[in-house]
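Removed: one protein chain of the complex. Kept in place: all other protein chains.
Order of writing sets the chain letters: A and B. Residues in each chain are counted from 1.
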Amino acid sequence: MKTNNLRIYNHPILNKLKIKGWVKIKVDGKIIKAKKGEMIIAALMANDIKINRFTIKKNKPRGLFCAIGQCTDCVMVVNGRPNVRTCITPVENGMVIEKQHGVGRVDRK
Amino acid sequence: MIKKEMVVIGGGPSGLSAAIEAAKRGVRVLLVDENLHAGGQLFKQIHKFFGSKDHQAGIRGFDIAIELLKKAREYNVEVWLNSPVVGLFKGKKIAIKKLMKNDTEKIVIIQAKKIVIATGTSENAVRFKGWTLPGVMGAGAAQTMINIHRVLPGKKILMIGSGNVGLIVSYQLLQAGADVIAVIEALQKIGGYGVHASKISRAGVPIYISHTILEAKGQEVVEEAIICEIDNRWRPIRGKEKTLKVDTIAIAAGLKPLIELAMICDCKCSFIPHLGGWIPIHNENMESTQPGIYLAGDITGTEEANTALEEGRLAGTAIAEALGYISTEKAKQIKNEIWIRLNELRLGPYGQERMTGKNNLLLSYNKINTL
Partner (left out) sequence: MALEKKGYLTKKELIGSSGYPSEERFNRGPVAVIECSEAIPCNPCEAACKQKAIKIGKPIINIPVLDEDLCIGCGLCISRCPGLAIFVVNKTYSDKEGLISFPYEYWPLPVTDSIVKAVDRKGKVVCSGRVIKVFNNKKFDLTSIITIAVTKSKLDEVRGIKRIKTCT
């Protein structure tokens, strides 16, 4: 088992991390393991994925900033829906998450 | 339209405190919070609080949160979570986006007799070249990731700001297993308590005063930071630049009250830098310039959890008195005791400016009232 050393399993003050189960989510085509019920951003960070989206004009990367749903820097396209704040949205098994480009307008092809 | 006696907006320490204090006396209280959990920032505070026994000294923030939630349940405070307040109208009408049982959302309008706005603060940003790179975040964000989500935002951290938040979050990052490469402070002395600084010094974290950050560099994420010593006119001194290999830059540059709700219902505000910016004016009962609308906690000035708890108690007591649930005499006694404890918490060199700021707020209220 690969030990993910970005997850804090042991902590001097907080209880030992209890994993109630794992789910599988797809991030930009790649399947990663996420802790049941955790916020999307936590699953991404634990897998060293720090870029959530790219800006509309200059295509610059953006990532987590406030972590409490106030700044919207962490938004991604979740199950086809853009502008989802990944820091306050819990993961679900089979969730499809993609880096958002700009405001995530649906392409009318 | 639903009618409620008392609505508390915000379930952090001050909101919970106000709710409990009023509910204890028989007031029927509804507490609403936009988050999935109540407790505000308390669950992130894994360190021991200062103060005296009356101030819950020696107890960790999350234990205080657990105790408050228990008491709120005990006194039958109604709690709606995941319920942001989206409007605050004349006549104390509140619009709340409520999550219904079938997972849909509905706007619910509540007619309240008394309202407490206890929405707290949000982090300030410091802008520098490269600040938009992923890896640059608020210190509170780093704290949320490690203490709530149990994930490290990075392994090598640069902390900007040496106030208590910067020092405490640095310590907590060390406890989470990260390395804090440095703490930088623009002022000529460390902003937070000496004992907090000593804790991280003992762990080998250097604190550089009179330093600023010039740039965050990296291809797509933070890879290094360029810091520089500044002169007494805030200008970077050429030749004193230092490049630090970091993957995370946490910004602890102060907090400012979230006053939108207070503003949209016309509460008068005063600009007090030492309390964080624009502060809604209140009297000794924590009542704003809008009768029936009270304020408590960090929205009335960035302080600490201790003062938030006491201000919540003040507002709750004042509301119980206004609604006739306790006598004026009993209320006076309780309020006096709370004010003694509040004044105690604002003593000393670290409390001085807050004390002055708070006194100015009370003076402003009197001035407005006599006009």
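Throughout what follows, a contact is a pair of C-beta atoms (placed from the backbone, for glycine too) under 8 Å apart; a residue touches a chain by one contact, two chains touch by 3 or more.
Bear in mind the structure is a predicted one, so any value in this text is a computation, not a measurement.
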{"item": "In the full complex, displayed partners of the excluded chain", "value": "A, B"}
{"item": "Hidden-chain contact residue, picked from the options B:Lys4, B:His55 or B:His282", "value": "B:His55"}
{"item": "Option from B:Ile200, B:Cys265 or B:Leu361 whose C-beta touches the chain left out", "value": "B:Ile200"}
{"item": "Contacts of chain B with the absent chain, listed as residue ranges", "value": "47-53, 55, 57-60, 152, 155-156, 162, 174-175, 177-179, 188-190, 193-205, 207, 209, 344-351"}
{"item": "Hidden partner chain, residues of chain A it touches", "value": "5-6, 10-13"}
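The definition used in the following text is that only the chains that are shown with their structure count from here on.
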{"item": "Inter-centroid spacing, chain B versus chain A (mean Cα positions, whole Å)", "value": "26"}
{"item": "Touching residues (chain side chain A, partner chain B) in the complex", "value": "5-9, 11-14, 17, 38-39, 41-42, 45-46, 50-52, 60-70, 87-88"}
{"item": "Chain A contact footprint on chain B (complex, rising order)", "value": "34-36, 46, 60, 122-123, 132-138, 140-142, 144-147, 149-153, 155, 175-177, 220-221"}
